[in-house]
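== chain A ==
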Amino acid sequence: MLILIRAVIGRDLRLAMRRQADIVAAMFFFIIVVSLFPLGVGPEPDQLRKLAPGVLWVAALLATMLSLPRLFAEDHRDGTLEQLALAPQPLGLVVLGKVIAHWLVAGLPLVLLAPVLGIQFDLAGDALAVLTLSLLIGTPALSGIGAIGAALTLGVRGGGVLLSLLVLPLYIPVLIFGAGAVDATVSGLGPQAHLSLLGALALGGVFFAPWPTAAALRVALE
Partner candidate 1 sequence: MSNRVINWFRYASPQTFYPLAGRLIPWFWALAAIFGVAGLTIGFLVAPTDAQQGEGYRIIFLHVPASWMSMFIYLVMAFWAAMGLAFNTRLSGMMASALAPTGALFAFLSLWTGALWGKPMWGTWWVWDARLTSELILLFLYIGFIALQAAIDDPRRADKAGAILALVGVVNIPIIYFSVKWWNTLHQGASVSLTKAPSMAALMLWGMLLCALACWMYSIAIALMRVRTIMLERERHTDWVRALLAEKE
Partner candidate 2 sequence: MHWNSLADFLAMGSHGLYVWGSVAVMALLMLAEPTLLLQGRKRLIARLKRQYRAERSEARLKSQTNTGRSRD
């Protein structure tokens, strides 16, 4: 079982490495969206500081979401997904592997970048730390939940945008707790409550989501 998951992760990471662009560009998308906001909203530092948690979290959410369509689409198009569905193991485990790989490629880099971008918004030290921590806990949930949406919209025309339509409502709790944790820190309340709720979402996202995802994949293949 672990071997299978490892094999899936290994393959997906190798594919990501081969494309190179994938990892680097996901990060830069995050950077660019975050940098767009001051351009749209205006450069006053006070205002920017207030916006920071919301903007960073929304950007992380969008960056993750953008990489979702490719989670299964290519495997579907070139027939690999059929092969995975016909493999003699529960499809859910394969999905779990793919979710983990997706997080490593699309989630983790955001976490690492967040402190640097926070500085652009003039955030203080502890707020930066909580921001990073909240992203570290929250992004796995984004990958897990996103997988369900990616599977449901698989092979559906115009899937990419439909996908965001399905997934964003599910992302809202993550966004609220994530940005809330930082806000709470800035305003002097502790972030613990928010963070533990976020942790619960992440656990659910990673370990529960693969099973509906697998079911959706089987439907898409019919």
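We adopt the following convention: contacts are C-beta pairs under 8 Å (C-beta built on N, C-alpha and C of every residue); 3 or more make two chains touch, one makes a residue touch a chain; residues count from 1.
The candidate set was assembled so that all candidates are chains of the complex that A comes from, given by their letters.
Quantities reported herein were computed from a predicted structural model and do not represent experimental measurements.
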{"item": "Complex partner of chain A (touching, any copy) among 1 or 2", "value": "1"}
{"item": "Footprint of candidate 1 on chain A - complex, ascending", "value": "19-21, 24-25, 28, 32, 35, 38-39, 42-46, 48, 119-120, 122"}
